[in-house]
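Just passing along the structure, written as structure tokens.
Only a portion of the chains appears, each positioned as in the full assembly.
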Amino acid sequence: MSVLLADRTWPEVREAIERGTVFVVPIGATEQHGGHLPLETDWRLCSVAAERACRLAAEEGVPALVTPPIWTGFSPHHMDFPGSVTLELSTFIELVSQVARSLWHHGARKILLLNGHGGNANLLRSAVQQLRFQHGVRAAAASYWDFVLPKITGWRRSRPGGIDHACEMETALMLAARPELVREEHARDATWFPNSDFLSGDLAVGAPVAVTFAFSELTEDGILGDPTASTGERGEELLAAVAERIAAFIREFYGWDWDRPQTI
Amino acid sequence: MSVLLADRTWPEVREAIERGTVFVVPIGATEQHGGHLPLETDWRLCSVAAERACRLAAEEGVPALVTPPIWTGFSPHHMDFPGSVTLELSTFIELVSQVARSLWHHGARKILLLNGHGGNANLLRSAVQQLRFQHGVRAAAASYWDFVLPKITGWRRSRPGGIDHACEMETALMLAARPELVREEHARDATWFPNSDFLSGDLAVGAPVAVTFAFSELTEDGILGDPTASTGERGEELLAAVAERIAAFIREFYGWDWDRPQTI
Amino acid sequence: MSVLLADRTWPEVREAIERGTVFVVPIGATEQHGGHLPLETDWRLCSVAAERACRLAAEEGVPALVTPPIWTGFSPHHMDFPGSVTLELSTFIELVSQVARSLWHHGARKILLLNGHGGNANLLRSAVQQLRFQHGVRAAAASYWDFVLPKITGWRRSRPGGIDHACEMETALMLAARPELVREEHARDATWFPNSDFLSGDLAVGAPVAVTFAFSELTEDGILGDPTASTGERGEELLAAVAERIAAFIREFYGWDWDRPQTI
Amino acid sequence: MSVLLADRTWPEVREAIERGTVFVVPIGATEQHGGHLPLETDWRLCSVAAERACRLAAEEGVPALVTPPIWTGFSPHHMDFPGSVTLELSTFIELVSQVARSLWHHGARKILLLNGHGGNANLLRSAVQQLRFQHGVRAAAASYWDFVLPKITGWRRSRPGGIDHACEMETALMLAARPELVREEHARDATWFPNSDFLSGDLAVGAPVAVTFAFSELTEDGILGDPTASTGERGEELLAAVAERIAAFIREFYGWDWDRPQTI
């Protein structure tokens, strides 16, 4: 049987909740990803990672289900490129929050908001704070790449700035997950890294100061990073690692006693 | 090539918009549908109808694309049944509105909000009013069954009250679209029609007065209607008719000059 | 004694609530109605219908009271014509909702939102959903003309498009209710019906697709429909039928047991 | 012809606006007024005052029109008494604001928000600030009794605390304006004035500190003040003075050049 929540009937979901099932909500965006990747990239990748992780968890006896993906993210910085869809900040937070609150209402107690879009990351952490203190709902949030940050260091071939958007990482993962939708002929090296000690231009590099730019200010075709060294094989390697780490978290998460945080 | 917007890259969407493409946004819900239908029923059916209609339109040279489905509807009346997900009224309207505004922002001028959930119907008509006068965005809204109301009269075998929720119509359509997800052994006749001259309990019967009930007040297993006479064959017949009528509208819509409404 | 809530003192209202009184809230708009009808048309007509119906109900022993009319509707489509007043969508819904919640707070359990403006109709149905599931308040909503749709078929002399705004119906009703305010010399036939299988331009004709236009896009003087065959006599005939049907509903409504919807 | 905006057609309003007409919006509440006054008291009194003032202004050639009264005020402090209706603070401000913005949209430049309910007074002053700086709309706000504060000193027979709610002033005015709705047998002296140098309990007495109480904390039947000395004759005297002063303001207001405030 699939790990998709939406395939189930309500009595089946009731039973799943009684078993302590972990619910994973993939949250991405529908937005430009250069000339070589489809609009679906962000929500597709976190969906694929979520499904794989849930299957891995299930194989070890930990029940886990994936909701449909939230495909509407916070993407105002991409709106100069046709096809990009964005929500306003508060609507995005409310959408995610109300999905989590619905699940919690039915008794689900292990909800993971699994992010696939850089522009959503802070907002999801904020949503977790609001869920807890405004609505009494506990949830966990994470971006899929953060599960494998150490691995990425060894995996990557690009220099700093190579992993940002429609980049080495995303292109490799899409070549693994949805190769038929990658137009490799439009991939190009569009690495950019700010000339500053205080800023970053790479998902795997930290920096103290946050600023934000429209993508059209930085790139002509929407790429920031270097997809030219991406292959399906390398993508599959990374995707497998992502799924494994998320599955490891799902197993740990399943065992948490939320009401006694000091035991976690 | 598919009719799915999310499969495309942004330069492809730019071109599609320049050709006057009709964009169809399937809008459903993820909610209980009795013991025999999966949670996906509402968003799946409007997605399937939308895709079929767009392919039919495309075959006659009218470009049309389908966005991913909005799977979070207005479903508070189902929240006593596990797995149902609901948005608040204002969040639902904003979500739909912001998707439409994003498309409009890029130049799309023919946007059809295609509904598959009864609880959304009034809200989408309200959203169209708000889009037009608060945001300057034109859109059309319709529920898929309203395209075939006259046909349903002849098609149905159930008495009034037989077509409401997880009913004769929805079960037949799911047997056509997603037979592997229908648990027919849990279907039962749960027809209800109010004993009033002023109310209706059937999607195909009108009435002057609007009231609203929680489903748990009316049905134990979530069914309202009679799915027992539903077959995949009858479902396919209806689904084909739905897709044909929507395709007909898409063709007409494609030709409208919004700026000269009197010519429509 | 009058059927007006606002004429009463609070101890009198307390007694009325204890008797199970039905409260009717007339909801219209203050907006242009061509050169021949006053701005008050929408709220006046639903107020008059409500008062007549409540008197009829009272004559048969069913207690019913009418609140002052909500004269601020959702009318952005009329704002190109001076004197029209509009609320934003969310403010309109909140206004209506808070009036209903106030009555419910005091113990009123039978609240009818009686609409007299086309642009409000979907919003009131949405308000009923929100009242029930966000605030725990039950209310019924209806537009006065929907009570007599079958009768209108025989009554009307205009062709499709003749009954829409400042039209055959509204002009006749105002000639019955407020003849001194009708400037008949400015009435003219301004019938419009879209050339489409999917749209309607008449309050008494259904259609699957909802779109919305500014009135200034369709008519120079604000009329849509044909008031030229309207007379006070025909208006009185229709008004009497409207009041009778609403009274019939009030009597039925009075007997409902909201807590056992299946008995309705 | 009447001074009621809603009696007019849109071309007539267009003409009125072109003549620089002053628009008066009566704003009251529908709320308990003891056992002797009807729920309508607040909105009725400001409507009557507004109509009289507009007629007086018109007699001197200054065009003025009265909108229908806003009968939904900010009255949470009265909600323990049946029949009272209240809006939330923000909804009340938005309602008033959107009425003013609608009139301004059509070209009206002299809008007076004429208040008849103590609980609205601060909110209307706040609304004027918001209208000006958030919406670019100029309006004036005043409570009718503030126009005659000096006169009240000589007119009153009650001690401090006698003029507050369902009091000497309101009862006298209702005896003048709507004697058939006053149940004098239920009037009683319910004067209350706080034993504090910093608070007031009288509309005609100022104090530095603002606090707020529910009426049910202070009075059993909803009266605060002393209606026992009120007569229709004394009410007529005060009502005439109120109307005269408002008319004087309307005449002055008509002449203001808003764009050159220093000339006012």
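When the chains are written out, they are named A, B, C and D in that same order, and each has its own residue count from 1.
Quick note on the criterion: contacts are C-beta pairs under 8 Å (C-beta built on N, C-alpha and C of every residue); 3 or more make two chains touch, one makes a residue touch a chain.
Keep in mind that this is a model prediction, so the values were computed, not measured.
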item	value
Subunit number of the complete homomer, 4 shown here	6
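The working rule: only the chains that are shown with their structure count from here on.
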item	value
Distance between chain centroids, defined by C-alpha means - chain A, chain D (Å)	57
Centre-of-Cα separation between chain D and chain B, whole angstrom	49
Centre-of-Cα separation between chain D and chain C, whole angstrom	28
Touching two or more other chains - residues of chain B	88
Touch-based graph of the chains, sorted into line, ring, star, complete or other	line
Interchain contacts (touch definition) - all pairs	A-B, B-C, C-D
Interfacial residue positions of chain B with respect to chain C in the complex	74, 76-77, 88-90, 119, 122-126, 128-130, 132-134, 138-143, 146-147, 149, 192, 194-199, 206, 208-214, 217-218, 245, 248-249, 252, 261-262, 264
Complex contacts: residues of chain C adjacent to chain D	5-14, 17, 30, 32-40, 43-44, 67-72, 79, 81-88, 91, 94-95, 98-99, 102-103, 105-107, 181, 183, 186, 222
